[in-house]
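Removed from the display is one protein chain of the complex; every other protein chain stays in position.
This part shows subunit A:
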Amino acid sequence: MIKIIVVGNGMVGYKFCEKFISKPGQEKYQITVFGEEPRRAYDRVHLSEYFAGKSADDLSMSTSNWYTENNIILNTSELITDINREDKTIHTHLETTHTYDYLVLATGSSAFVPPIKGVEKEGVFVYRTIEDLDAIMSYAKKIKANGSTEAAVLGGGLLGLEAAKAVRDLGLNPHVVEFAPRLMPRQLDKAASDMLQSKIEELNIGIHLNKATQYIDGAESITGMMFAEEELLKVDMLVVSAGIKPRDELGRVSGLEVGVRGGIVVNNKMQTSDPSIFAIGEVALYNHMIYGLVAPGYEMADVAAEQILGSDKVMRDTIDMSTQLKLIGVEVASFGDPFIENEEVTAIIFENKFNGTYKRINVTKDGKTLLGGILVGDSSDYNGLFQIYSNAMALPPNPEDLILGSRGGETSTLGNAMDLPDTAVICSCENVTKGAICCSITDGTCETLGDVVKLTKATSGCGGCKPMVVDLVKAAQKSIGKEIKETICEHFHYTRQELFDIVKINKYTNFYEVVDHHGSGDGCEVCKPIVASIFSSIYNDTANKHVTTQDTNDRYLANIQRNGTYSVVPRIAAGEITPEKLVVIGEVAKQFGLYTKITGAQRIDLFGATLNDLPEIWRILIDNGFESGHAYGKSLRAVKSCVGNAWCRYGMDDSTTFAIELENRYKGIRSPHKLKGGVSACIRECAEARGKDFGLIAVEGGWNLYICGNGGANPKHAVLLAEQIDKETVFKYMDRFLMYYIRTAGPLVRTATWLEKLDGGLDYLKEVIIHDRIGICETLESEMETLIGTYECEWKQVLEKPRLMQRFSHFVNSEDKDDNIEYVPVRDQKMPKSWNF
């Protein structure tokens, strides 16, 4: 056996082992790993999650038996003290000696502690290992017990900000102290740093830039930091996170070439000045640089493994330092050369202080090449921009579209993931190309996204590439003609339509029956409401019957608002209301202190009702002839109408009466999404009927029926289904149309999108519901008749059954209301205090 000894069991040391054992020819080698820490290699990138409750085991890179399974000898808590290069042996602090054929130094780095007077004081820590974190945690607990609240972090770089989050998770107020005039000086320019600073300060984290610390104040333990301007920051703990120092001691004692400022010098094969000794990760000095990121470390591990196995793979000349991450909840990304701006290169900058985003791209003056950029606050464009940059792809005619989005058509400027060259690196942590991802599907090795992740390890590092990987897998599946099923969620491998049939055929009436027989697990916030809605569509069960599986609005028969209170909308069919009823609404609003507003659907919304008050509000409304308006349900909302020929001198027909009839006919019926209707008495179209799921316009000789329109985010005009038909025919076609939609649409798909996706489109729909081509009209009509015949007001049901009232109390063990609700005045009414974080 050829012996390889790996010194250091961090992320890169582990990755070396993982890569090595996956390569052909590795059988002839025996790997022995030495780590000075007591545990297996763990994920240092996500170290701050240790404070947020993750255990050391959660952070571990491998399972406890991974090393034995793969025939690797792991020695933890054993420090290598010397290398004898002539004998090819190493010596440990336990006085043992081991021989090697190849030695891989992956000793990493330690925290760099600047030589400030007093750093040895109690309460000053570094942020590097799980042991460091344990020490920080127990010290924080101690000083908190003594009433301390303030702690500082020295260093405003990536790691420093991570440490600040960790300090905050411990319940202390962090102050970030940075020597440079900006945060993350290696990745951000001043404006980006300012934006990041203001976002972080909103979270009550102090930022102190341009600060040179003179000394650490305090007798035995730290009580403050004195800055150059004689300014004292009072803190009881300090976490130093000001950079890294390569652990190159072994290189020095054994006479390997080291850099002036540390690091063991390596060539592009990752060889040190001794060809049988390799150095990888943060200890390796490549191109006069130490790379403190995981991705280059992993690439070095791969190169070293290939070299030992005799391949000629070498490290790239330039190493990409692009990063995308979330710091204390703020998205930050930087790629390529983030700062370059000169005679040939110009920067395009977009800054929005209102929502806290900053975007910068550096483009050559000919507008052809993207050289780098910075994103703060919203890094959703990162993947696309990074691909354009790293593959030197062509830019759109107006390069600013890359960060502003195309303001004309609907096409994405960042293009389709499938347009990328096969060599494009999609996952830079694991160095996985587009070709590798797509091939694994097209050659049949993998079937699903999960298979691809397992095989290539793409997305398993920082996870930033996930959306692109998902797109590529989908596109590759499609390219080999594999049907991609739009299944509901992890609990059901069915579409909504399939589930609808399953429920109907098996006559299920309870969610758990369905999930136990046809799904797995306990359901979730996606599938539960879908199944509840299917029950309602089949049996016309009101929301009261499926309380457990309804969304909050259906569960409480009201619409949840920003502060956790609810709004109440009684039905005012077609917007017609008597003065007496208007007075009732006013009185109710006054009695319960509610904010009132007219809705877009000709109704009145009463805001700010507490959970406890809902039943009493309904009681008064019902006693005065109102009923639920179902504003909370995926069901018919309102049928809007103009006043019609009763008053209007142009009216051709009685639109108000017809709208009331339609609203009462379909009220309470649950559907895949909300439904809105409109009736206009002439082609002036005052009721905006063509912007609704169904619309009627009075014409000479009857009504024109339009279907599948909507307002909202993607406005769509309804299309003509039938002309000059009478009322009876309208009801007939409407019954068939709505029932067909309810049975076949996907969850939360409105009628317009449903029609767009329907094979054969409008012509086919006409065949089905007018000419009865597939012979289902009778069934559709009778199903609809059942629904119409079984309508009940859900509010009334609650009031009649004390058992149902139990859920309308904020506390189980107290009559009190939620005391967390605060209001501010607005134009003689009130509104919830704003969310200012």
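In the analysis below, a contact is a pair of C-beta atoms (placed from the backbone, for glycine too) under 8 Å apart; a residue touches a chain by one contact, two chains touch by 3 or more; residues count from 1.
Please note the rule applied: contacts and distances are computed from a predicted model.
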> According to its UniProt record, what is the protein name of the omitted chain, chosen from "Nitrite reductase (NADH) small subunit", "Oxidoreductase", "Cytochrome c oxidase subunit 3 family protein" or "Branched-chain amino acid transport system permease protein"?
Replying inline: "Nitrite reductase (NADH) small subunit"
>> Touching the hidden chain in the complete assembly: which of A:Thr129, A:Thr549, A:Ser655 or A:Thr751 does that?
In response: A:Thr549
> For the chain left off this view, which of A:Val266, A:Ile328, A:Leu662 or A:Ile769 is in contact with it?
Replying inline: A:Ile328
>> With the missing chain put back, one of A:Lys165, A:Lys199 or A:Arg736 would touch it. Which one?
In response: A:Lys165
>> In the whole complex, not just what's shown, which of A:Phe112, A:Phe179, A:Phe339 or A:Tyr512 touches the removed chain?
In response: A:Tyr512
> Hey, which of A:Glu229, A:Glu778 or A:Asp816 is the one touching the hidden chain?
Replying inline: A:Asp816
> Mind pulling the subunit A residues that touch the left-out chain?
Replying inline: 52-54, 165, 171, 203-204, 326, 328-329, 463, 490-491, 512, 521-525, 528-529, 547-549, 551-553, 555-556, 560, 562-564, 611, 806-807, 810-814, 816, 818, 820, 835-837
